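Showing just some of the chains, left in place.
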Amino acid sequence: MDIGRQIRIPTLVRIKRGALGRLGLYLRRTSCEISSQTGSGAGRGAGGGLGGQTGSRTSGGPVLVLTSPLPEPIAHKARSAISDAGVAIVDWIQIDNNEFEEAVRIFGHLPKKVGSIIGIGGGKALDTAKYVAFLAGKPYIAVPTSLSNDGFCSPQASLTFGGKRRSLPAVMPQGLVLDVGVCLAAPRSLWLSGVGDLVSKFTAVRDWKLAFHKTGEPVDDLAALLSDASVYQFLASPTFDEAGTALLGTALMLNGIAMEICGSSRPASGSEHLISHALDAFSRRPRLHGLQVGVASYIISRLQGKHTDAIAHLFHQTGFWEEVRKDPFSRAEWLEAVRMAPSVKEDFYTILSVRDRLPEIERMLDQDPLLRDCFTA
Amino acid sequence: MDIGRQIRIPTLVRIKRGALGRLGLYLRRTSCEISSQTGSGAGRGAGGGLGGQTGSRTSGGPVLVLTSPLPEPIAHKARSAISDAGVAIVDWIQIDNNEFEEAVRIFGHLPKKVGSIIGIGGGKALDTAKYVAFLAGKPYIAVPTSLSNDGFCSPQASLTFGGKRRSLPAVMPQGLVLDVGVCLAAPRSLWLSGVGDLVSKFTAVRDWKLAFHKTGEPVDDLAALLSDASVYQFLASPTFDEAGTALLGTALMLNGIAMEICGSSRPASGSEHLISHALDAFSRRPRLHGLQVGVASYIISRLQGKHTDAIAHLFHQTGFWEEVRKDPFSRAEWLEAVRMAPSVKEDFYTILSVRDRLPEIERMLDQDPLLRDCFTA
Amino acid sequence: MDIGRQIRIPTLVRIKRGALGRLGLYLRRTSCEISSQTGSGAGRGAGGGLGGQTGSRTSGGPVLVLTSPLPEPIAHKARSAISDAGVAIVDWIQIDNNEFEEAVRIFGHLPKKVGSIIGIGGGKALDTAKYVAFLAGKPYIAVPTSLSNDGFCSPQASLTFGGKRRSLPAVMPQGLVLDVGVCLAAPRSLWLSGVGDLVSKFTAVRDWKLAFHKTGEPVDDLAALLSDASVYQFLASPTFDEAGTALLGTALMLNGIAMEICGSSRPASGSEHLISHALDAFSRRPRLHGLQVGVASYIISRLQGKHTDAIAHLFHQTGFWEEVRKDPFSRAEWLEAVRMAPSVKEDFYTILSVRDRLPEIERMLDQDPLLRDCFTA
C-alpha cells in the first residue's frame, strides 16, 4: 500500500554543550537504531551499528574523517570519547580539501569492516565524509566543530569535481552531534558566517516564489515555511553564547531538512548564493562563504523589498557588519560577480533574471550607509 | 537496503489567503502525487487521486466531512471550488462531535468509490475526518477554518471513545490547505486559543527533558528542537493579521510534524495539558482548549523557571490576557485540576510529578499580577 | 529527496519446525528492530520493542490474541516460550469470531503499556489481532497455527462489519513466526484449504489482466508476477510434510506481500473468490474458504483456458479432490453463487462479467469427470 510522502531525517540528534565528550556513548546507544545500509554479509539483521559490538562478525566500528588540521584538544576528545565507550575506531583520515576525487580515493581504500563514517570538523571534511558514506552505503554521523554554513545536515555534498565546485546528491546524515561549547570556541568569524548563511534563506525563498510566478517552477510550501521558520527561531535570540549557538545550530539543521523535503537547494540558496559562487570562481581572495552570502542577502533583500530591516538588525546585533568591515570586500569584484551571477546556474530563475540589476546595486553600494564600509573603493 | 529513519509529511501544503477558493485546483494538481492507499481494485498505479478523473474506473472523488454548522459562505466556497475544478464530490457529511463511534459509523457507510477524505472546519470535524481516512486507508486533506489548536497536521486524532477523550493513532494528512483569510475571519478567541496551544510547546518540551533526567524516558532532540522553533517563528511577528495568521498556522503545522518525528505527543503536550484535560473532565463549563492550556503553560513555566517572560509578553501583545479576563476561570476548579493532573496520564512524568505543587500554584494565583484577574475568587 | 516506491515487509520471518518454541527468543532478538509505532511517551527512541525489557519505562510486553479454543499444548508452548525468554505477557485474550466490533472492544480495553500484539491461531484470531494492532498503532506479530488461507501476512484484515464480511485496510505484520510442525499437525483439511486458496492466484491474476484489457484498470506487473511465482514454488514440491508445508507457508506469505505491493487484493482474489463469497453469504453450510475457492478456481481456469491442468494435477497430488468429494458441495447452491458472483463486488471486472457463464458452468459440472463427484445432485 502507498505510504504517502516520506523524508529521511537523522535518527540521532544532539545539540548541546559537552556533546563531543559523549560521542562514543551516543554511538553505542543508537547502534540498534542506525544500521549499515549495505555491504556483503552486513544485513540489517546483523545489529551492525555504529558501536561495533564485540562478538558480532558483521558489524564494524566507525571510520573518522577529520578536518586537517583539527585543534588537537578536539581531536583528542573525539577519539577518547569513542574509545572510552568501547567502540573501536577502524580508521582515522585527515582531509584538507573537498575534492570528489579525494572522496573516491578514500572510498576505494575503506577497510572491509566499516560500520559507519563520522565526519568531524568543518565543511570540507564533513562534505567529504558525507560523500564517502554515500558511496559506501554506510550510515553517516556529522560532528561539526563550527557553524559556518548549513551544509552539515543536508542531503547534498558540496565538492569540487574536476576543480569545479558542485553540489552532488548524497544522503542525509543518520546522526548529528553538535557540541555547542566546541562551536562557540571556534573563531567568531565562522559563527558569523553561519549567521550570514542563515539569513540567505529569506532571499532564497523569495527568489523561489518569484521563479514560480515567472516560470511555473513549483514551490514546496512546506520546505519554504520550514526554511523561514528556521531563521525566525534564531532571530528571537541571536546571542553569541551557548543558547544562541544552539539556536543557530538548530536553525541550520532545519534548513538541511528543508532541502531534504523538496529535494533541491531552492529553500536555502537563491541569487545571493549565485553572487557568492561567482566570487568564489574569480575573486583574488574569496572570503568565508557565509560572509559573502550574508552581505549578498542584504543586497538582494533590498531588491526584493522584503526582510531588509530584519537582516540589518540581526547583522547589527551579532556584530556581522563589524566583521565584514574589518576586511572589506572589493567593490569591483562584487559588481563583476553581480554581472556573472545570472549565468552561474542554468535554468535557475531569480530576481537577477528579471532585468539588469547592476545599476541599482551600484547605487546601493554607494548610498546605503550600512554597506558603504563593507566595500573598498 | 536500509533506508534510514523516515517520517511522513504532507505532499500538499498551502498556507495562504484565498487557498480555500483554489481547493479544487490543488486537488487536481496533486492527484498524481497523492494516491489512494488501499481498497480492492484501487492500486497505486490507478492514478486514482483526489481529482477523480473521468474515465478512470478505479479512482474516486472526495468525501467531505464538515463542522456543523459551518458558516454557509465557507461551505459554499469549498463546494464550488471543488466542483468548478471538475472534481465530483462523492459525499458531504456534517459533524458536530468527535466521537470514535461516529467516525466508525461514517467509515462503515462510505461509498465504494471514495478517492479521499477532506475535513473542513474546526478540530472536531477534522479529527473525525482524519480518523475516517485512517480507517478507510484513504488520503486525508485537512482544511482548517480556524487555528484553535495544533491537531490539524498531527498523526493522532483526538476523539472520545466510550465518552472519554483519547488521543488515537491515525495518519498524517497528505494535504493541508489553510486559507489565511478564512482563519482570520473566525472568532478571535479561536486564534488566541491557537496561541495558547502554541506556547505550551515550551513547557511540554521542558517536561519531556525533566522526564528524561528522572526516568530515562528518551527525548527526541529533533522533535524537541522543531517544537521550540515553531514557537519562536511565531514570536517574531505575532500579529492578528494575515502575516501573523500564516505564521501561527505554520507553527502549529510544524508542531504536528514534531509529533510525527517522535511518534508521541511529548513535544506538544506536557503538564499544562494535563491540567486542561482535568478541567475538561469535571469543569462545569470547560473553555476553549487553547485558553486553558495557555494559562496553564504560563503557570507551569513559572514552576519550570523558563520562558515565563516570553509567554507573558506574547499574551500581552496578542490580547490573550484580555480574552481570558473577559470570562475568568474558576480558581477552585483550577486548583482541583492541578491536584488531579499528575494522575491523568499513566507513566507520564512532568514537573507536577516531582512533588506537590499545589501550594506554590495557589500562591501564584494570589500574587502574580498577570494571573490575578484571570480567575474568579 | 524522493525515495522511490517503497513497500512494507515483515522484519521478522521464521518459517521452520520448532519456531513456536522459540517465539520468546525471536521477540527478544528483534526488540531493537521492531519498535512501537505510536502512543504517548512511547517514541521510537524508547527502544520499546517486543521484549519489554526490564528497566525501560516506556516499552511494554505483548498482548496475545488467540483462537478459541486453541489446543492446549500449543497455547502452553506459546505462553512458556515467551515467559521463558523473560518477556512479560501483558494480556491474554481468546477470540472465537472476527467481528470488527469485537476488535474495537479489545482495542478500547488494551492496557496502557502494550508493546506489541501477537496473534496466535487461525484466520479469525489473526485478523482480529492484526486489526487491533492497526488501531493501536502497535507492531503486530502473526503466529498462524494452520495454513488455511493467505491472509496471515497481508495488509488487510477480513472482518465482519455489522454482520457483513469486509476486507478492511490494516497493516502488514512486522513479524511472522510459522511453526511448520504445528501447521502440519493441524487438520489436513486446513492445509488443503490453503492449497485451494493458493491456486486461486492463477485465476485472480488472469481476471486482473482481463480487467485491464476491458476497463483499463491497471495491472501491477510486479505484484502479478510475484503472485504467480508463489504458486509455482509450491507446485515444485506439494507434499504434505514439513518441506511442503514450509513451501506452502512461504507461498501464502509471498501472496500477502504481492497484495502489499499493489495495495489491493487483485493479485490474490478474482472471480473464484466472488463465488466463494456468494456461497458464504447464503449457503446453508459454507465450507472452508480454501476448499470453496479451490474448486471455483478450477472452474474459472476452464473458462479462462489456462492453468487448468496444473490445478487439476496439484489437486490430485495433494488429495484435494478427495477432501472435497468426502463432503460434496450443493450443485444448486453453486449455480446460484455463480449467478450472484458478478454483483458481489462493485466495479470489479472478471471473466464472469463478460457474459452469462452459467450455462457453460452448468455443463462443466455435468460433464467434467473431475468435478462430477464434487457436487451433490
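Points worth noting:
We call the chains A, B and C, going by the order they appear; numbering starts again at 1 in every chain.
The definition used in the following text is that a residue touches a chain if its C-beta (ideal position, glycine included) is under 8 Å from a C-beta of that chain, and two chains touch if they have at least 3 such contacts.
The structure displayed is predicted, hence computed values, not measured ones.
Every protein chain here shares one sequence; 3 sit in place, and the complete assembly counts 4 copies in total.
Operating definition for what follows: only the chains that are shown with their structure count from here on.
Rounded to a multiple of 5, the C-alpha superposition of chain A onto chain B involves a rotation of 180 degrees. When chain centres are set by their Cα atoms, the one at the greatest distance from chain C is A.
Taking the mean of each chain's C-alpha atoms, the chain closest to the overall C-alpha centroid is B. One inter-chain figure worth recording: chain A and chain C are separated by 49 Å, centre to centre, where each centre is the mean of the chain's CA atoms. Centres computed as Cα averages put chain A at a distance of 32 Å from chain B. Chain geometry summary: the mean Cα position of chain B and that of chain C are 37 Å apart. In chain C, 3, 6, 44-45, 47, 155, 169, 263 are the positions where the chain touches two or more neighbouring chains simultaneously. Touching chain B in their complex are the following residues of chain C: 3, 5-6, 36-47, 55-58, 104, 108, 112-113, 135-137, 155-156, 161-162, 167-169, 211, 215-220, 223, 262-266, 269, 345-348.
Listed in rising order, the residues of chain A touching chain B in the complex are 1-11, 13-15, 33-38, 44, 137, 139, 171-172, 174, 220-222, 225-226, 228-230, 232-237, 247, 250-251, 253-254, 261.
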